[in-house]
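One chain of protein is taken out of this complex; the other chains stay put.
Chains: A, B and C, in written order; residue numbering restarts at 1 for each.
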Amino acid sequence: MSTFIIGFDLLLGAGLLWLAWQALFHPKPFAAVVHFMAFGLVMALVWVRLEALDIALAEAAIGTGVTGALLLAALGRLPNGATPRLALRPWQRPPVALALGVVLLLGLWLAWVAWQLPRPGLSAEVTAALPESGVRHPVTAVLLNLRALDTMLELAVMLGAVWLVWSLGPELRPYAPATALPGLPALTRLLHPLFLMVPAYLLWRGSHAPGGAFPAGAVLGAGGVLLLLADAVPWMQRPDRQPLLRLLLSTGLVLFLGLALGGLLLTGTFFAIPVAIAALAILVVEVAAALSIALMLMACYLYGEPGR
Amino acid sequence: MSGFFALLAALLSGLALLGLFRATSLLRRILALNVLASALFLLLVTLAHTEAGLDPVPHAMVLTGIVVAVSTTAAALALILRATHSHHDESDP
Amino acid sequence: MTEGLALIAPWLIAAGVLFFMAGALGLWRFPDVYSRLHALTKADNLGLGLLCLGLACQAASVSAALKILLVWGLVLVASSIGATLMASTALARGLRPRTRRGSRDS
Partner (left out) sequence: MPPILAAMLLLACATVGLWRIWRGPTSVDRMLGAEQLSTLAIAILLLLGTRLAQPALVDVALLFGLLAAVATATFVTRTWTRLHEAQRRPEEAEGD
(Lines give C-alpha, C1' and ligand atoms only; values in the text may rest on other atoms or scores of the structure.)
Protein backbone atom coordinates (compact mmCIF):
# COMPACT_ATOMS: atom_id res chain seq x y z
CA MET A 1 0.00 0.00 0.00
CA SER A 2 2.65 2.52 1.04
CA THR A 3 4.84 1.48 -1.90
CA PHE A 4 1.94 2.41 -4.15
CA ILE A 5 1.67 5.82 -2.49
CA ILE A 6 5.40 6.45 -2.85
CA GLY A 7 5.18 5.48 -6.51
CA PHE A 8 2.19 7.81 -6.95
CA ASP A 9 4.15 10.67 -5.35
CA LEU A 10 7.19 10.03 -7.52
CA LEU A 11 5.09 9.96 -10.70
CA LEU A 12 3.32 13.19 -9.72
CA GLY A 13 6.65 14.87 -8.94
CA ALA A 14 8.26 13.74 -12.18
CA GLY A 15 5.20 14.90 -14.13
CA LEU A 16 5.27 18.31 -12.44
CA LEU A 17 8.96 18.83 -13.18
CA TRP A 18 8.56 17.75 -16.82
CA LEU A 19 5.53 20.02 -17.33
CA ALA A 20 7.23 23.01 -15.67
CA TRP A 21 10.36 22.44 -17.75
CA GLN A 22 8.39 22.32 -20.99
CA ALA A 23 6.20 25.29 -20.00
CA LEU A 24 9.33 27.36 -19.52
CA PHE A 25 11.56 26.13 -22.35
CA HIS A 26 9.40 24.69 -25.15
CA PRO A 27 10.13 26.80 -28.27
CA LYS A 28 6.45 27.29 -29.20
CA PRO A 29 4.37 29.65 -27.04
CA PHE A 30 1.14 27.70 -27.57
CA ALA A 31 2.76 24.46 -26.45
CA ALA A 32 4.17 26.27 -23.42
CA VAL A 33 0.70 27.50 -22.43
CA VAL A 34 -0.86 24.03 -22.78
CA HIS A 35 1.97 22.57 -20.71
CA PHE A 36 1.26 25.20 -18.08
CA MET A 37 -2.45 24.29 -18.02
CA ALA A 38 -1.54 20.64 -17.55
CA PHE A 39 0.86 21.74 -14.81
CA GLY A 40 -2.08 23.31 -12.95
CA LEU A 41 -4.03 20.09 -13.35
CA VAL A 42 -1.27 17.94 -11.86
CA MET A 43 -0.81 20.57 -9.14
CA ALA A 44 -4.46 20.06 -8.13
CA LEU A 45 -3.75 16.32 -7.77
CA VAL A 46 -0.77 17.21 -5.56
CA TRP A 47 -3.01 19.34 -3.34
CA VAL A 48 -5.38 16.39 -3.01
CA ARG A 49 -2.41 14.23 -2.06
CA LEU A 50 -1.38 16.78 0.61
CA GLU A 51 -4.94 16.82 2.04
CA ALA A 52 -5.42 20.49 1.12
CA LEU A 53 -8.84 20.11 -0.46
CA ASP A 54 -9.78 23.80 -0.29
CA ILE A 55 -6.68 24.61 -2.31
CA ALA A 56 -7.35 21.72 -4.68
CA LEU A 57 -10.81 23.16 -5.43
CA ALA A 58 -9.41 26.67 -5.97
CA GLU A 59 -6.52 25.39 -8.10
CA ALA A 60 -8.85 23.26 -10.23
CA ALA A 61 -11.06 26.28 -10.87
CA ILE A 62 -8.43 29.03 -11.15
CA GLY A 63 -5.11 27.37 -11.96
CA THR A 64 -6.34 25.26 -14.84
CA GLY A 65 -9.54 27.04 -15.79
CA VAL A 66 -9.41 30.80 -15.51
CA THR A 67 -5.64 31.31 -15.89
CA GLY A 68 -5.62 28.95 -18.86
CA ALA A 69 -8.51 30.82 -20.47
CA LEU A 70 -6.73 34.17 -19.89
CA LEU A 71 -3.50 32.87 -21.44
CA LEU A 72 -5.25 31.25 -24.41
CA ALA A 73 -7.21 34.42 -25.12
CA ALA A 74 -4.02 36.50 -24.96
CA LEU A 75 -2.21 34.08 -27.30
CA GLY A 76 -4.83 34.65 -29.99
CA ARG A 77 -3.88 38.33 -30.05
CA LEU A 78 -0.12 38.12 -29.80
CA PRO A 79 1.97 37.99 -32.98
CA ASN A 80 2.77 34.33 -33.39
CA GLY A 81 5.92 32.46 -34.19
CA ALA A 82 8.55 30.80 -32.08
CA THR A 83 10.27 33.03 -29.58
CA PRO A 84 13.94 33.69 -30.32
CA ARG A 85 16.34 31.57 -28.33
CA LEU A 86 18.62 33.46 -26.02
CA ALA A 87 21.85 33.66 -28.00
CA LEU A 88 24.91 33.33 -25.80
CA ARG A 89 28.43 34.10 -26.89
CA PRO A 90 30.99 31.42 -26.00
CA TRP A 91 32.65 33.48 -23.28
CA GLN A 92 29.24 34.11 -21.69
CA ARG A 93 28.48 30.45 -21.11
CA PRO A 94 30.59 29.75 -17.98
CA PRO A 95 29.32 32.75 -15.97
CA VAL A 96 25.70 32.01 -16.99
CA ALA A 97 26.05 28.36 -16.00
CA LEU A 98 27.65 29.46 -12.72
CA ALA A 99 24.78 31.89 -12.04
CA LEU A 100 22.18 29.20 -12.77
CA GLY A 101 23.95 26.76 -10.48
CA VAL A 102 24.08 29.34 -7.71
CA VAL A 103 20.36 30.07 -8.15
CA LEU A 104 19.47 26.37 -7.95
CA LEU A 105 21.65 25.91 -4.87
CA LEU A 106 20.10 28.99 -3.25
CA GLY A 107 16.62 27.59 -3.88
CA LEU A 108 17.57 24.26 -2.30
CA TRP A 109 19.22 26.02 0.62
CA LEU A 110 16.17 28.24 1.24
CA ALA A 111 13.87 25.23 1.18
CA TRP A 112 16.21 23.43 3.58
CA VAL A 113 16.22 26.43 5.96
CA ALA A 114 12.44 26.68 5.81
CA TRP A 115 12.25 22.95 6.45
CA GLN A 116 14.43 23.29 9.56
CA LEU A 117 12.40 26.14 11.07
CA PRO A 118 10.55 25.33 14.28
CA ARG A 119 6.99 24.55 13.30
CA PRO A 120 4.59 24.75 16.20
CA GLY A 121 1.86 25.86 13.81
CA LEU A 122 -1.29 27.67 14.76
CA SER A 123 -3.70 24.75 14.52
CA ALA A 124 -4.22 24.58 18.30
CA GLU A 125 -5.05 28.30 18.49
CA VAL A 126 -7.42 28.09 15.53
CA THR A 127 -9.17 25.06 17.00
CA ALA A 128 -9.58 26.94 20.29
CA ALA A 129 -11.08 29.97 18.53
CA LEU A 130 -13.32 27.91 16.24
CA PRO A 131 -16.47 27.90 18.47
CA GLU A 132 -16.51 31.73 18.49
CA SER A 133 -16.01 32.14 14.74
CA GLY A 134 -19.49 31.11 13.59
CA VAL A 135 -18.31 28.36 11.20
CA ARG A 136 -17.03 24.84 11.73
CA HIS A 137 -14.41 24.57 8.96
CA PRO A 138 -11.05 25.95 10.16
CA VAL A 139 -9.89 27.32 6.78
CA THR A 140 -13.13 29.28 6.32
CA ALA A 141 -12.85 30.53 9.90
CA VAL A 142 -9.32 31.82 9.24
CA LEU A 143 -10.29 33.40 5.94
CA LEU A 144 -13.44 35.20 6.98
CA ASN A 145 -13.15 35.80 10.68
CA LEU A 146 -9.77 35.31 12.31
CA ARG A 147 -7.66 36.83 9.53
CA ALA A 148 -10.42 38.64 7.67
CA LEU A 149 -8.20 41.68 7.08
CA ASP A 150 -5.99 39.63 4.73
CA THR A 151 -8.98 38.48 2.74
CA MET A 152 -10.32 42.02 2.47
CA LEU A 153 -6.97 43.33 1.24
CA GLU A 154 -6.85 40.47 -1.26
CA LEU A 155 -10.20 41.60 -2.68
CA ALA A 156 -8.77 45.11 -2.84
CA VAL A 157 -5.76 43.81 -4.81
CA MET A 158 -8.11 42.11 -7.25
CA LEU A 159 -10.15 45.27 -7.67
CA GLY A 160 -6.89 47.12 -8.28
CA ALA A 161 -6.03 44.65 -11.05
CA VAL A 162 -9.42 45.27 -12.69
CA TRP A 163 -8.79 49.00 -12.36
CA LEU A 164 -5.41 48.66 -14.07
CA VAL A 165 -6.79 46.51 -16.90
CA TRP A 166 -9.71 48.86 -17.53
CA SER A 167 -7.57 52.00 -17.40
CA LEU A 168 -5.52 50.78 -20.37
CA GLY A 169 -8.26 51.53 -22.88
CA PRO A 170 -11.50 50.23 -24.33
CA GLU A 171 -12.30 46.53 -24.42
CA LEU A 172 -10.40 44.55 -27.07
CA ARG A 173 -13.02 43.17 -29.45
CA PRO A 174 -12.37 39.50 -30.21
CA TYR A 175 -11.56 38.33 -33.72
CA ALA A 176 -14.16 36.22 -35.46
CA PRO A 177 -13.78 32.46 -34.97
CA ALA A 178 -12.48 30.48 -37.94
CA THR A 179 -15.95 29.10 -38.67
CA ALA A 180 -19.54 29.22 -37.44
CA LEU A 181 -19.79 27.33 -34.17
CA PRO A 182 -23.39 26.27 -33.53
CA GLY A 183 -22.24 24.00 -30.72
CA LEU A 184 -21.11 26.87 -28.52
CA PRO A 185 -24.52 28.23 -27.48
CA ALA A 186 -25.67 24.66 -26.87
CA LEU A 187 -22.67 24.04 -24.64
CA THR A 188 -23.41 27.23 -22.70
CA ARG A 189 -27.07 26.36 -22.28
CA LEU A 190 -26.40 22.81 -21.14
CA LEU A 191 -23.64 23.70 -18.69
CA HIS A 192 -25.18 26.86 -17.30
CA PRO A 193 -27.35 25.23 -14.60
CA LEU A 194 -24.27 23.43 -13.31
CA PHE A 195 -22.23 26.63 -13.31
CA LEU A 196 -24.88 28.14 -11.00
CA MET A 197 -25.53 25.04 -8.91
CA VAL A 198 -21.92 24.09 -8.14
CA PRO A 199 -20.94 27.51 -6.67
CA ALA A 200 -24.07 27.56 -4.51
CA TYR A 201 -23.21 24.08 -3.27
CA LEU A 202 -19.60 25.07 -2.58
CA LEU A 203 -20.75 28.16 -0.65
CA TRP A 204 -23.12 26.08 1.43
CA ARG A 205 -20.45 23.49 2.16
CA GLY A 206 -17.89 26.16 3.09
CA SER A 207 -19.17 26.53 6.63
CA HIS A 208 -18.36 22.94 7.60
CA ALA A 209 -16.19 21.36 4.88
CA PRO A 210 -13.79 22.31 2.07
CA GLY A 211 -15.41 24.85 -0.20
CA GLY A 212 -16.25 28.48 0.41
CA ALA A 213 -16.18 31.80 -1.35
CA PHE A 214 -12.94 31.45 -3.36
CA PRO A 215 -13.65 28.25 -5.27
CA ALA A 216 -17.30 29.29 -5.63
CA GLY A 217 -16.36 32.69 -7.05
CA ALA A 218 -13.81 31.11 -9.38
CA VAL A 219 -16.31 28.58 -10.77
CA LEU A 220 -18.93 31.29 -11.22
CA GLY A 221 -16.30 33.42 -12.95
CA ALA A 222 -15.40 30.55 -15.28
CA GLY A 223 -19.11 30.19 -16.13
CA GLY A 224 -19.19 33.91 -16.81
CA VAL A 225 -16.18 33.57 -19.13
CA LEU A 226 -18.06 30.84 -21.03
CA LEU A 227 -21.00 33.26 -21.36
CA LEU A 228 -18.65 35.96 -22.66
CA LEU A 229 -17.29 33.50 -25.23
CA ALA A 230 -20.81 32.82 -26.49
CA ASP A 231 -21.65 36.56 -26.49
CA ALA A 232 -24.46 35.87 -24.04
CA VAL A 233 -23.92 38.81 -21.66
CA PRO A 234 -24.51 41.92 -23.81
CA TRP A 235 -25.44 43.97 -20.74
CA MET A 236 -21.80 44.15 -19.67
CA GLN A 237 -21.04 46.24 -22.75
CA ARG A 238 -24.05 48.56 -22.54
CA PRO A 239 -23.10 52.06 -21.38
CA ASP A 240 -26.25 52.51 -19.26
CA ARG A 241 -25.44 49.40 -17.20
CA GLN A 242 -21.92 50.50 -16.30
CA PRO A 243 -22.86 51.97 -12.87
CA LEU A 244 -24.55 48.68 -11.95
CA LEU A 245 -21.49 46.71 -13.09
CA ARG A 246 -19.15 48.86 -11.00
CA LEU A 247 -21.46 48.55 -7.99
CA LEU A 248 -21.46 44.75 -8.28
CA LEU A 249 -17.69 44.66 -8.75
CA SER A 250 -17.13 46.49 -5.48
CA THR A 251 -19.88 44.78 -3.45
CA GLY A 252 -17.56 42.23 -1.86
CA LEU A 253 -15.05 44.81 -0.71
CA VAL A 254 -17.74 47.25 0.49
CA LEU A 255 -19.57 44.62 2.52
CA PHE A 256 -16.29 43.48 4.03
CA LEU A 257 -15.50 47.07 5.03
CA GLY A 258 -19.01 47.41 6.45
CA LEU A 259 -18.47 44.27 8.52
CA ALA A 260 -15.16 45.60 9.80
CA LEU A 261 -16.63 49.00 10.73
CA GLY A 262 -19.70 47.32 12.26
CA GLY A 263 -17.35 45.30 14.44
CA LEU A 264 -15.62 48.52 15.43
CA LEU A 265 -18.95 50.08 16.45
CA LEU A 266 -20.37 47.05 18.26
CA THR A 267 -17.35 45.70 20.07
CA GLY A 268 -14.76 48.44 19.81
CA THR A 269 -12.33 46.32 17.77
CA PHE A 270 -11.80 46.48 14.02
CA PHE A 271 -13.11 43.24 12.45
CA ALA A 272 -14.34 41.72 15.72
CA ILE A 273 -17.58 39.98 14.70
CA PRO A 274 -19.97 39.31 17.61
CA VAL A 275 -20.50 35.58 18.04
CA ALA A 276 -24.28 35.88 17.89
CA ILE A 277 -24.37 37.17 14.33
CA ALA A 278 -21.08 35.69 13.09
CA ALA A 279 -22.58 32.81 11.08
CA LEU A 280 -25.09 35.04 9.26
CA ALA A 281 -22.58 37.85 8.66
CA ILE A 282 -20.02 35.43 7.26
CA LEU A 283 -22.59 33.90 4.95
CA VAL A 284 -23.64 37.31 3.58
CA VAL A 285 -20.04 38.42 3.07
CA GLU A 286 -19.17 35.11 1.42
CA VAL A 287 -22.00 35.40 -1.09
CA ALA A 288 -21.02 38.98 -1.92
CA ALA A 289 -17.32 38.06 -2.17
CA ALA A 290 -18.03 35.11 -4.48
CA LEU A 291 -20.17 37.33 -6.74
CA SER A 292 -17.51 40.03 -6.82
CA ILE A 293 -14.69 37.57 -7.51
CA ALA A 294 -16.68 36.08 -10.39
CA LEU A 295 -17.40 39.48 -11.93
CA MET A 296 -13.82 40.66 -11.44
CA LEU A 297 -12.50 37.58 -13.25
CA MET A 298 -14.92 38.29 -16.12
CA ALA A 299 -13.90 41.97 -16.10
CA CYS A 300 -10.20 41.06 -16.36
CA TYR A 301 -11.01 38.70 -19.23
CA LEU A 302 -12.28 41.58 -21.38
CA TYR A 303 -8.75 43.09 -21.43
CA GLY A 304 -10.15 46.63 -21.29
CA GLU A 305 -13.05 48.74 -20.17
CA PRO A 306 -16.40 47.69 -21.64
CA GLY A 307 -18.90 50.20 -23.00
CA ARG A 308 -16.33 52.84 -23.90
CA MET B 1 7.17 11.88 2.66
CA SER B 2 6.66 15.62 3.07
CA GLY B 3 10.40 16.09 2.72
CA PHE B 4 9.95 14.84 -0.84
CA PHE B 5 7.43 17.58 -1.56
CA ALA B 6 9.68 20.23 -0.01
CA LEU B 7 12.48 19.06 -2.31
CA LEU B 8 10.05 19.16 -5.25
CA ALA B 9 9.09 22.74 -4.34
CA ALA B 10 12.76 23.74 -4.21
CA LEU B 11 13.48 22.15 -7.61
CA LEU B 12 10.40 23.80 -9.13
CA SER B 13 11.32 27.23 -7.80
CA GLY B 14 14.87 26.84 -9.08
CA LEU B 15 13.48 25.86 -12.49
CA ALA B 16 11.09 28.81 -12.44
CA LEU B 17 13.87 31.27 -11.56
CA LEU B 18 16.00 29.82 -14.35
CA GLY B 19 13.12 30.27 -16.79
CA LEU B 20 12.44 33.77 -15.50
CA PHE B 21 16.02 34.88 -16.12
CA ARG B 22 16.48 33.16 -19.47
CA ALA B 23 13.09 34.08 -20.96
CA THR B 24 13.17 36.16 -24.13
CA SER B 25 9.42 36.78 -24.33
CA LEU B 26 7.18 38.48 -21.82
CA LEU B 27 4.57 35.70 -21.96
CA ARG B 28 7.22 33.20 -20.88
CA ARG B 29 8.09 35.45 -17.93
CA ILE B 30 4.45 35.37 -16.80
CA LEU B 31 4.46 31.57 -17.01
CA ALA B 32 7.68 31.49 -15.01
CA LEU B 33 6.20 33.74 -12.32
CA ASN B 34 3.15 31.49 -12.09
CA VAL B 35 5.29 28.36 -11.75
CA LEU B 36 7.31 30.13 -9.05
CA ALA B 37 4.10 31.02 -7.20
CA SER B 38 2.93 27.40 -7.39
CA ALA B 39 6.26 26.19 -6.04
CA LEU B 40 6.06 28.56 -3.08
CA PHE B 41 2.46 27.50 -2.38
CA LEU B 42 3.64 23.91 -2.41
CA LEU B 43 6.36 24.72 0.12
CA LEU B 44 3.87 26.55 2.38
CA VAL B 45 1.36 23.71 2.34
CA THR B 46 4.10 21.15 2.95
CA LEU B 47 5.22 23.17 5.96
CA ALA B 48 1.61 23.21 7.22
CA HIS B 49 1.91 19.50 8.12
CA THR B 50 2.91 19.73 11.79
CA GLU B 51 2.89 17.34 14.70
CA ALA B 52 -0.32 18.94 15.96
CA GLY B 53 -2.15 18.24 12.70
CA LEU B 54 -2.92 20.37 9.66
CA ASP B 55 -2.32 24.08 10.19
CA PRO B 56 -5.19 26.01 8.54
CA VAL B 57 -3.40 29.39 8.43
CA PRO B 58 -0.99 28.56 5.55
CA HIS B 59 -3.92 27.00 3.71
CA ALA B 60 -5.86 30.27 3.94
CA MET B 61 -2.77 32.20 2.86
CA VAL B 62 -2.33 30.00 -0.19
CA LEU B 63 -6.02 30.37 -1.11
CA THR B 64 -5.72 34.16 -1.13
CA GLY B 65 -2.38 33.82 -2.89
CA ILE B 66 -3.90 31.84 -5.76
CA VAL B 67 -6.49 34.55 -6.37
CA VAL B 68 -3.86 37.30 -6.18
CA ALA B 69 -1.71 35.34 -8.65
CA VAL B 70 -4.53 35.12 -11.17
CA SER B 71 -5.29 38.84 -10.91
CA THR B 72 -1.61 39.76 -11.37
CA THR B 73 -1.46 37.44 -14.37
CA ALA B 74 -4.51 39.14 -15.89
CA ALA B 75 -3.04 42.62 -15.33
CA ALA B 76 0.35 41.64 -16.78
CA LEU B 77 -1.28 40.01 -19.83
CA ALA B 78 -3.35 43.14 -20.44
CA LEU B 79 -0.16 45.24 -20.32
CA ILE B 80 1.60 42.92 -22.79
CA LEU B 81 -1.36 43.00 -25.18
CA ARG B 82 -1.45 46.81 -25.10
CA ALA B 83 2.30 47.02 -25.65
CA THR B 84 2.27 44.76 -28.72
CA HIS B 85 -0.83 46.46 -30.16
CA SER B 86 0.54 49.99 -29.93
CA HIS B 87 3.74 48.69 -31.53
CA HIS B 88 1.73 47.37 -34.50
CA ASP B 89 -0.19 50.63 -34.83
CA GLU B 90 3.06 52.53 -35.14
CA SER B 91 4.62 50.21 -37.69
CA ASP B 92 1.60 49.45 -39.92
CA PRO B 93 0.69 52.77 -41.60
CA MET C 1 -29.07 -7.05 -5.05
CA THR C 2 -26.35 -5.11 -3.25
CA GLU C 3 -24.04 -8.10 -3.25
CA GLY C 4 -24.58 -8.52 -6.97
CA LEU C 5 -23.61 -4.89 -7.50
CA ALA C 6 -20.50 -5.29 -5.36
CA LEU C 7 -19.59 -8.35 -7.41
CA ILE C 8 -19.98 -6.63 -10.76
CA ALA C 9 -18.27 -3.35 -9.78
CA PRO C 10 -14.59 -4.45 -10.11
CA TRP C 11 -15.29 -5.81 -13.59
CA LEU C 12 -16.87 -2.54 -14.66
CA ILE C 13 -13.85 -0.61 -13.33
CA ALA C 14 -11.46 -2.97 -15.12
CA ALA C 15 -13.40 -2.54 -18.38
CA GLY C 16 -13.28 1.24 -17.92
CA VAL C 17 -9.50 1.17 -17.48
CA LEU C 18 -9.26 -1.01 -20.60
CA PHE C 19 -11.15 1.61 -22.62
CA PHE C 20 -8.91 4.35 -21.24
CA MET C 21 -5.90 2.38 -22.45
CA ALA C 22 -7.51 1.95 -25.86
CA GLY C 23 -8.05 5.73 -26.02
CA ALA C 24 -4.43 6.34 -25.07
CA LEU C 25 -3.30 3.93 -27.78
CA GLY C 26 -5.41 5.80 -30.33
CA LEU C 27 -4.06 9.17 -29.21
CA TRP C 28 -0.55 7.81 -29.54
CA ARG C 29 -0.66 5.92 -32.85
CA PHE C 30 -3.48 7.32 -35.04
CA PRO C 31 -2.28 9.25 -38.08
CA ASP C 32 -4.25 12.51 -38.13
CA VAL C 33 -6.07 14.96 -35.90
CA TYR C 34 -9.57 13.75 -36.69
CA SER C 35 -8.92 10.08 -35.98
CA ARG C 36 -7.14 10.97 -32.75
CA LEU C 37 -10.10 13.15 -31.76
CA HIS C 38 -12.42 10.25 -32.53
CA ALA C 39 -10.37 7.74 -30.54
CA LEU C 40 -9.94 9.99 -27.56
CA THR C 41 -13.53 11.21 -27.13
CA LYS C 42 -15.16 7.85 -27.75
CA ALA C 43 -12.84 5.64 -25.76
CA ASP C 44 -12.25 8.02 -22.89
CA ASN C 45 -15.91 8.78 -22.36
CA LEU C 46 -16.88 5.13 -22.51
CA GLY C 47 -14.03 4.34 -20.13
CA LEU C 48 -15.07 7.05 -17.72
CA GLY C 49 -18.70 5.90 -18.01
CA LEU C 50 -17.90 2.29 -17.12
CA LEU C 51 -15.61 3.44 -14.31
CA CYS C 52 -18.29 5.76 -12.94
CA LEU C 53 -20.88 2.96 -13.11
CA GLY C 54 -18.53 0.66 -11.22
CA LEU C 55 -17.80 3.28 -8.57
CA ALA C 56 -21.50 4.16 -8.28
CA CYS C 57 -22.19 0.48 -7.50
CA GLN C 58 -19.68 0.73 -4.66
CA ALA C 59 -20.83 4.14 -3.41
CA ALA C 60 -21.94 4.51 0.18
CA SER C 61 -25.28 6.18 -0.55
CA VAL C 62 -27.62 6.80 -3.46
CA SER C 63 -26.82 10.53 -3.47
CA ALA C 64 -23.09 9.83 -3.71
CA ALA C 65 -23.74 7.44 -6.60
CA LEU C 66 -25.86 10.06 -8.35
CA LYS C 67 -23.11 12.65 -7.93
CA ILE C 68 -20.58 10.31 -9.52
CA LEU C 69 -22.96 9.73 -12.44
CA LEU C 70 -23.50 13.50 -12.71
CA VAL C 71 -19.75 13.92 -13.24
CA TRP C 72 -19.96 11.43 -16.10
CA GLY C 73 -22.92 13.19 -17.72
CA LEU C 74 -21.11 16.51 -17.45
CA VAL C 75 -17.92 15.18 -19.05
CA LEU C 76 -19.99 13.53 -21.78
CA VAL C 77 -21.72 16.81 -22.68
CA ALA C 78 -18.56 18.91 -22.43
CA SER C 79 -16.24 16.64 -24.38
CA SER C 80 -18.67 15.66 -27.13
CA ILE C 81 -19.58 19.28 -27.91
CA GLY C 82 -15.93 20.27 -27.43
CA ALA C 83 -14.87 17.64 -29.96
CA THR C 84 -17.36 19.03 -32.50
CA LEU C 85 -16.06 22.55 -31.93
CA MET C 86 -12.44 21.51 -32.35
CA ALA C 87 -13.07 19.37 -35.40
CA SER C 88 -15.05 22.05 -37.24
CA THR C 89 -12.44 24.69 -36.40
CA ALA C 90 -9.64 22.42 -37.58
CA LEU C 91 -11.50 21.79 -40.84
CA ALA C 92 -12.13 25.50 -41.35
CA ARG C 93 -8.46 26.24 -40.70
CA GLY C 94 -7.48 23.90 -43.50
CA LEU C 95 -6.22 20.80 -41.71
CA ARG C 96 -7.09 18.09 -44.25
CA PRO C 97 -8.19 14.68 -43.05
CA ARG C 98 -5.92 11.88 -44.21
CA THR C 99 -7.73 10.00 -46.94
CA ARG C 100 -5.54 7.21 -48.29
CA ARG C 101 -2.31 5.42 -47.59
CA GLY C 102 0.79 7.36 -48.41
CA SER C 103 -0.62 10.86 -48.05
CA ARG C 104 1.31 13.02 -45.66
CA ASP C 105 0.52 13.35 -41.99
CA SER C 106 -1.28 16.55 -41.19
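Keep in mind that, in the parts below, a contact is a pair of C-beta atoms (placed from the backbone, for glycine too) under 8 Å apart; a residue touches a chain by one contact, two chains touch by 3 or more.
All values derive from a computational prediction rather than experimental measurement.
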Among displayed chains, the one left out touches A, C
Write down which of A:L24, A:A44, A:L146 or A:I282 is the residue touching the left-out chain. A:A44
Hidden partner chain, touching residue among A:L50, A:L202 or A:I273: A:L202
Residues of chain C touching the missing chain are 10-11, 13-14, 16-17, 20-21, 23-25, 27-28, 33, 36-37, 40, 44-45, 47-48, 51-52, 55, 58-60, 64, 67-68, 70-71, 74-75, 77-79, 81-82, 85-86, 89-90, 93-96, 105-106
Going by the touch rule given at the top, which residues of chain A touch the chain that is not shown? 1, 4, 7-8, 11, 15, 18-19, 22, 26, 28-31, 34-35, 37-38, 41-42, 44-45, 48, 53, 56-57, 60-61, 64-66, 68-69, 72-73, 75-77, 80, 82, 174-178, 181, 184, 187, 191, 194-195, 198, 201-202, 205, 209-211, 215, 219, 222-223, 225-226, 229-230
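Going forward, only the chains that are shown with their structure count from here on.
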Where chain B touches two or more other chains simultaneously, the residues are none
Applying the document's contact rule, which stretches of chain C touch chain A when the two form their complex? 74, 77-78, 81-82, 84-85, 88-89, 91-93
Where on chain B is chain A touching in the complex? 1-19, 21-25, 27-28, 30-32, 34-35, 38, 41-43, 45-57, 59-64, 66-75, 77-82, 84-85, 88
Residue set of chain A touching chain C in the complex reads 177-179, 181, 183-184, 186-187, 190-191, 194
